[in-house]
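Reviewing the structure listed below.
The block that comes next holds subunit A.
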Amino acid sequence: MKLHLIQRSPFSNSALKDCLNTIGENDSVLLMQDGTYSLNHPLLTDIKNPTYALLQDSSARGLTTPASTKAIEYDEFVMLCSQHKHVLSWY
Partner candidate 1 sequence: MPPPIQTADVDNDGFLKDLSCWNEAIACGIAQNDNIELTPSHFEIIYLLRTFYQAHQVAPANRPFVKMVQLALGKDKGNSIYLMTLFPQSPAKLAAKISGLPKPPNCF
Partner candidate 2 sequence: MKFSLLVLASPYSQQGGLSALQFAKTCLDQGHQLYRVFFYHEGVQTASALQCPQRDEVNLHDQWKELADQHSIDLVTCIAAALKRGILDEGEAKRYEKDHFNLNKPFELSGLGQLLDAQINSDQLITFA
């Protein structure tokens, strides 16, 4: 059970792709920083894993969070980190 932090845009960097290529069934994805530009990326809509996006980072960029993704704040970000065995950053 891993938490994957996506920190780069999927349109300029392979972070999201590399992560989703190898993601485990019980893993979760959290979009942050430029990773929030992934919000409507087709790769993300294909997966069944729980997906989160850091609200500050998405709203700063003028992005809206689709229903399939849960918008969270730092409180929940820290909580998610404490609930997973591994937290992996993709950048």
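The candidates were selected such that all candidates are chains of the complex that A comes from, given by their letters.
We adopt the following convention: a contact is a pair of C-beta atoms (placed from the backbone, for glycine too) under 8 Å apart; a residue touches a chain by one contact, two chains touch by 3 or more; residues count from 1.
Here the structure is a predicted model, which is why all the values come from computation and not from measurement.
K.L.:
Which of the candidates 1 or 2 touches subunit A in this complex?
P.N.:
The single touching candidate among 1 or 2 is 2.
K.L.:
Can you name the residues of subunit A that touch candidate 2 in the complex?
P.N.:
For this pair, the touching residues of subunit A are 5, 7-8, 32-34, 57, 74-75, 77-79, 81-82, 87, 89, 91.
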